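All protein chains but one are shown at their positions in the complex.
== subunit A ==
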Amino acid sequence: MSRPVVSVFDIESADSVASTVTLPAVFTAPIRADVVHYVHTLMAKNKRQAYAVSTRAGMQTPAESWGTGRAVARIPRVPGGGTSRSGQGAFGNMCRGGRMFGATKIWRHWHKKISVNQRRYAVSSALAASALPALVQARGHRIDNVPEFPLVLSDSLNRVAHTKDARAVLERVGAYDDVVKSRDSRKIRVGAGKSRNRRHTQRRGPLVVYDVSEGMDKAFRNLPGVELSLVDNLSLLDLAPGGHLGRFIIWTKGAFEKLDSIFGTYEESAKFKTGFNLPRAFMTNADLTRIINSDEVQSVLKPQVTGPTLVIPKKRNPLKNAAVRLALNPYQAAVVARETKKASADKATKAKVIAEKRQVLKARGKEFAGRRKAFYKAASAEGEIAF
């Protein structure tokens, strides 16, 4: 597998590339978020300090139960007299001043063992993920101005001795945005931790990995969020904080080049991790879209079945829908024809009858109008009406 080449940037300017290095094989290791998450949850427990309540808590009384017959609950009670404590319930988790249920013990299994190979698998995955800007950006690092991933700076970084020079280097290389993010995120912790020596929380910034420090660890350590690590002891807790892949890592050239001997390649085992070989992926090509759309797969696929073969039409009510009724009952046509005919025949006769009636009424109306006129004429000829 030919590995791409990574530019090594001069710390004076991000534009000038000092040299190039072949990408170490670790960065091509399979990215296994599940392994990283599993190993991280176990690893994170290894720095725990035991806590427990006192073994004697709540048990420092010679309390005994009064038994039955005394009209009181059977809980052990404090013996003696002369004090309000006497006769009070003791020992039980429900009693005031009693010991708690399931008292916490110091012999709880605080630290978790993880097999060495699993730990190394997780670290390889985390390193591989740190080379992908998508994952680093998703984790929340501000990397828009970083020229290349993975970010490798020349070995002159080892000699940076003052914090203001360190800051200048990060600014030139586009990594200072992440430091700013960390600085601005410093807040007082929510919860009781603030009064338990964990007063502040802030985001994690870039991780600077080096192989030899000639003063640079002291220069970088005061920058907010910046963490330092020797390439020999890279910890998953730094590479995948919170179990989330994609820490922003800044490498020195020496550290970067050392990775091949620390983790090995796919051709040779690791020199400094006995018996360790880089994990291999289950699928060499995990690009499902490309696989599905490839000629090899597409050429042996059956033709696509388009649409349903059975189409159930929408139900139409024959009592309301004339066309459907006709399809179900062909005689309906004759019935309808007969009725329309009758209706039109009826209509014709009806019209005739009405017309005749109208004629009669008209004639009568005329006759009455005539009679009215005649009466009026006669009456007006008689003269004025006087009573």
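A few remarks follow.
Simple rule for what comes next: a contact is a pair of C-beta atoms (placed from the backbone, for glycine too) under 8 Å apart; a residue touches a chain by one contact, two chains touch by 3 or more; residues count from 1.
Methods note: contacts and distances are computed from a predicted model.
Its UniProt record calls the unshown chain "Ribosomal eL28/Mak16 domain-containing protein", which is the correct pick from "GATOR2 complex protein WDR24", "Ribosomal eL28/Mak16 domain-containing protein", "General transcription and DNA repair factor IIH helicase subunit XPD" or "FHF complex subunit HOOK-interacting protein 1B".
Residue in contact with the omitted chain (choice from A:8, A:129 or A:179): A:129. Annotation: of A:79, A:140 or A:318, A:140 touches the absent chain (contact as defined above). Considering the complete assembly, subunit A touches the hidden chain via residues 3-4, 23, 27-28, 31, 33, 128-129, 131-140, 143-150, 174, 244-246, 285-290.
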